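Take a look at this one; I'll ask things after.
Shown here is a partial selection of chains from the complex, left in place.
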Amino acid sequence: MKKRSCVILASTGTVGQRLVYMLSQHPWFDIVDIAASKRSAGLKYKERLKDSWHLDVDIPEEIAEMKIKLTEPNEVEKADIAFSALPSKEAKQLELDFAKAGYFIQSKASAHRQDRDVPLIIPELNADHLELVKLQRDTKWSGAIVTDPNCTTVGLAMVLKPIYDEFGIKSVIANTWQAISGSGIPGVPGLLINDNVIPFIAGEEEKVESEVLKILGNLEKDSIINAGFPIASTCTRVPVTDGHFETLYINTKEKIEDIQKVEKILGDFKGIPEFLKYKENLTYAPKDPIIVRKEINRPQPRLDRLAGTVPGMAISVGRIRKGVDNSSINLCLISHNTIRGAAGASLLGAEMAIMKNYI
Amino acid sequence: MKKRSCVILASTGTVGQRLVYMLSQHPWFDIVDIAASKRSAGLKYKERLKDSWHLDVDIPEEIAEMKIKLTEPNEVEKADIAFSALPSKEAKQLELDFAKAGYFIQSKASAHRQDRDVPLIIPELNADHLELVKLQRDTKWSGAIVTDPNCTTVGLAMVLKPIYDEFGIKSVIANTWQAISGSGIPGVPGLLINDNVIPFIAGEEEKVESEVLKILGNLEKDSIINAGFPIASTCTRVPVTDGHFETLYINTKEKIEDIQKVEKILGDFKGIPEFLKYKENLTYAPKDPIIVRKEINRPQPRLDRLAGTVPGMAISVGRIRKGVDNSSINLCLISHNTIRGAAGASLLGAEMAIMKNYI
Amino acid sequence: MKKRSCVILASTGTVGQRLVYMLSQHPWFDIVDIAASKRSAGLKYKERLKDSWHLDVDIPEEIAEMKIKLTEPNEVEKADIAFSALPSKEAKQLELDFAKAGYFIQSKASAHRQDRDVPLIIPELNADHLELVKLQRDTKWSGAIVTDPNCTTVGLAMVLKPIYDEFGIKSVIANTWQAISGSGIPGVPGLLINDNVIPFIAGEEEKVESEVLKILGNLEKDSIINAGFPIASTCTRVPVTDGHFETLYINTKEKIEDIQKVEKILGDFKGIPEFLKYKENLTYAPKDPIIVRKEINRPQPRLDRLAGTVPGMAISVGRIRKGVDNSSINLCLISHNTIRGAAGASLLGAEMAIMKNYI
């Protein structure tokens, strides 16, 4: 396969650092430039991150020496893809600029997730939504904007999809125990989260509740018709480094006659047909996107966050039980927030777009 | 007031230690003996706990020198009250023995909580259930067994009570983030809980689900008619020292027209009339049993676990919102698991029983 | 006693919040104004701290409604004392301005600690150094600047003093396990400190090493002659909320014939004669400034940080052993970094200055 050239926007942040590392190890991509804000532009990557690189692997040598560019289309190298880990506020305009300049933007930013013609992709669930890229190109620019969901959305959407298809969903009560890495650096102050639970994460509940519905929606003509059930969520931060734990209480349309059937459809889920066409070529797609744990005390962040044949890319589900009646399901899940929920999502998303010839 | 003599059963465990400290500071009680299992009997209290006292205040001097007795009615001093922090298995028979020997047992053990003639008391909610003591005395023994609820039950029951009385309850989805101190010592191993969430606590969900219904039940003639709604709970352990955080999603019978009304009835709740008769004499009753927080990111374990005019005896509630429809409420709460959920519950319970002349 | 009026500079930070709370409860002081930087000036205290008040007690009601002033002598009320929790950089000039304007500044900032005519006070150790205030007044201004040491210095200096006086000191190897609260808010990011140890705190080792020598120095005429031994320290941050743990390895000039003598002189230490003259009038002076623990596994932050008759104001010492030879001592200590190491130090310092009629 021809390597795709790429640039990384916001390459110094927590997601940016992981993108830098993962892309440097990935055989399909060639990092031609790394960008960041004014504060960092002009510095060598290793100088800038001398005291704030946060991964437990070292900065890849070839990146360490690169000079950081300012995040502007005319400051960075022309490339096939711009991986964006920009803060939402800055992504708003900058991603438009890069799209106009012809980049295919694989974005972790929330800025354009709900734009009508921008797909919000989890390849296993809605690879077909990528079709919207054509609409963008027909109407707007030679580039494209494709978004990944919020880190908390991923586990939720992945687990709800097979249940939604099989039983229908009336409503969902979601609770989350979110890892600190989700807040980045500086993120949540150590003093506030040590020995504590913080029951609020700005904007998180709204994102989760709306993103799931778009992802589970149907592409009809030129737009996505959202799924139509309400979600009530409470998002909390807990003193855990990586791995979002979530509980879902799902009221279904159909009766659940046998709870083991729920286990089975979750364990058997491999992705929609449009995804399965390409699956074996996708290096970031884990063999099983959902792993069902039978142990009474699993999944747990420390034990299951790196689950899957591609570490950190599978969702682990457990404690699948009936709720208070015969049309309700109660379960727990873990997803790795900075891999499946961030950098890994971008890589898998870009792989998918490459497979479908959008890049 | 005449001081009541008391003995402490299982005085060396985590709850036992707190009972020792709190009772030693309490003007109504006189500790005449401390008991524990064979392993400890015969040792001075301070010798036994030389390396395992876990409170951040020292062992009270007068207790430090006491010799630990074996937990048998004929080994310990006769006393008005036996405060029991026994493991449930041992409590099963031993509490019967002590009741037969004439002790009023204020028990933290779960062994007899669901016995038909044993009251399960949160004074603010069901002080009237103490009436069952009479039944015990009429039919069984000169002593009595009165139980406190599980540490996780307390917050749940306290917050549900005013809502139950006002709107009726159809069902409750409860999630908990429980503190490590609830598991005692040794309890959950450090290696398993550090940087982790454990989504299972043996027996906890069953206890919570059944205890709430008994506490909110009505005393009719000689027994409690339980409240009649289902609860689905998921109980998890998180790396927090003290303070159980819980979220409740409550489906009500009546419509919630104005969510501020829910805030108001919670903030205004002071206890049932049978409790209010005695309240001002109860030193362990906080002025407000429920404190409503308005901040978007409260309650939090570290900030709110010691809330209340009696530190650790009030429940803090926050983030009171509508759920997915007009007859559902979503909220968060904190209760101190080893004070309101354990030793403090026993003291307040015993105070109430004294006020009502059962001791 | 006539109440002293006071203002609090940097009243919104972590130390500032604790000063606000403690001063509001203290019978000698009257808070007439609270100040902060431009970002906060003009806001009500409770509005400004609505989501970032970090104490587990609520904002005192009378302060909650006060309007925050800008930190300038002509913006805040005239008062007897200015308690300063300013960042060192800003303290540099601002404290001079307030001293010129006639305030007695009790400062937690490091800016002026090493100024030749500024005393660096731990009342038990060097209350006599306050004499330098006279020098300031004779030569510079009607106000005064008096400083408290760095939070890590306190435990070190307190424990070294009696040993220094008895055995002489040749050198000290110090290691610290410092609590997160020492870094304030935002301070060290949660992601960086969770499940981790960070072996560097900017500027800390230099401060500790130099401050101890000034505190243990002698006032001769118009200046302090520093103590003359070298200290080698390694300061680390650990995931603990409050309470600095430290180990000291002390090479002494005299032989230590009996290690129990070291225990004895530490346990017996009450303060220098100049301090003892006033001690019983000082409400923030704990009965014993040093508490010797005999348990093999003490002191510990969680158990000993609030030690003392004034909680958090005593230093706990334990594991007192010989080192590799007969003129070395190895020991551990705990001091509460935001009480004895910050706000409490300021209060005790101000009390001392009042007693000596400097305020």
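When the chains are written out, they are named A, B and C in that same order, and each has its own residue count from 1.
Everything that follows uses one rule, which is that a residue touches a chain if its C-beta (ideal position, glycine included) is under 8 Å from a C-beta of that chain, and two chains touch if they have at least 3 such contacts.
Note that the structure is predicted; figures quoted are calculated from it, not measured.
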Total copies in the full complex, given that 3 are placed here: 4
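The rule is simple: only the chains that are shown with their structure count from here on.
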Interface sides of subunit A and subunit C: same vs different residues, half threshold: same
Far-end chain from subunit A, centres as C-alpha averages: C
Separation of subunit A from subunit B, taking each centre as the mean of its C-alpha atoms, in whole Å: 42
Centroid spacing, where centroids are CA-atom means, of subunit A and subunit C in whole angstrom: 46
Touching two or more other chains - residues of subunit A: 195, 239-241
Interfacial residue positions of subunit C with respect to subunit A in the complex: 14, 54, 180-181, 183-195, 239-241
Subunit A-facing residues of subunit B, complex: 171, 173, 175, 177, 195-200, 230-232, 234, 236, 238-241, 245, 247, 249, 296-303, 318-319, 321, 323-325, 328, 330, 332
Complex contact set, residues of subunit C against subunit B: 50-51, 54-56, 194-195, 241, 295-297, 302-306
